[in-house]
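Omission of a single protein chain aside, the complex is shown with its protein chains in their original locations.
After this line comes chain A, so read on.
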Amino acid sequence: MTEFEVPVLSVKNLNKQFGLGCPHCKNGESETLVKNYCQVCGTVYACRDVSFDVFPGEVLGIVGESGSGKSTLMQCLYFDQDVTDGEAFVSAYENGEKNLFQESSQQQRYIRNHIMGKVYQNPLLGLRMNFSSIGNIAEKLIAAGSNHVGMMEGRGTELLNKVNIPVHRRKEAPKKFSGGMQQRVQIAKALSNNPPLLLLDEVTTGLDLSVQASVLDLIKSLQRELNISIVLVSHDLGVIRMLADRTLVMLEGKVIEEGLTDQILEDPQHPYTQQLVHSLL
């Protein structure tokens, strides 16, 4: 393989289940399973054998209905939840030779702070609502090792400018902002330490259309400018069509289809994907 083809993030056979599982559902294709829920023991198989690669500068979209395991997958990648089993490698950490899920929580914190950025669907999870907006950005910078107030203030102001938050409001707490503004502060925070990998979980859901458009526009231009790789989760095919180069379709915790976004939207193979594409208004 050439240098060019080394993936930024490589996930192999990721499994995440809630519950212990029982002899009835352990083999995966059992009759006791309704979708990904075992009727006997109540175990939910949120992610089943998920594997994918993300290449430098690529935007990977993940679509699927609610409950298909998209967000759980993202939480696992950001170590908000422990995986049941599976491997993940990031090229920026130990040359991509160490399984992230086996690292100590201290190391995982390092990876989160230095290599990743995440934007949550709910700004409450990604921001400290009572601290100033610029403080929120500084938090990520401090975590990544900055210790210079002037530098952090400059960087914070620059980013807030980029996401169209008026500079004179930078010292206000995000709780005073509208949902769209909070989301943009979150994006600025996630980008502050120039992470090679950005995880976006339903960033535009719940925003009105004009704000949605400006947030998407922003993500697209930042991604082009900084050449970061993005994993983008959405159930909105419009968002996927606009941003994603390549797309995975998830159903019941499994990846059922993957390919170039155009291909998936124009020529869906799996019945569920066909239904999904055809229900697009």
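Simple rule for what comes next: a residue touches a chain if its C-beta (ideal position, glycine included) is under 8 Å from a C-beta of that chain, and two chains touch if they have at least 3 such contacts; residues count from 1.
Here, contacts and distances are computed from a predicted model.
Peer 1: Have a look at "Carbon-phosphorus lyase complex subunit PhnJ", "Phage shock protein C (PspC) family protein", "Polyketide-8 synthase acyl carrier protein" or "Branched-chain amino acid transport system permease protein" and point out the UniProt protein name belonging to the hidden chain.
Peer 2: The missing chain's protein name, per its UniProt entry, is "Carbon-phosphorus lyase complex subunit PhnJ".
Peer 1: For the chain that's not shown, point to the residue among A:N13, A:S132, A:S214 or A:Q263 touching it.
Peer 2: Here the residue in touch with the unshown chain is A:S132.
Peer 1: Pick out which of A:L14, A:M152, A:I165 or A:I230 touches the chain that's been left out of the picture.
Peer 2: Checking the options A:L14, A:M152, A:I165 or A:I230, the one contacting the hidden chain is A:M152.
Peer 1: Going by the touch rule given at the top, which residues of chain A touch the chain that is not shown?
Peer 2: These residues of chain A touch the chain that is not shown: 105-106, 109, 113, 128, 131-132, 134-135, 138-140, 142-143, 147-150, 152-153, 171.
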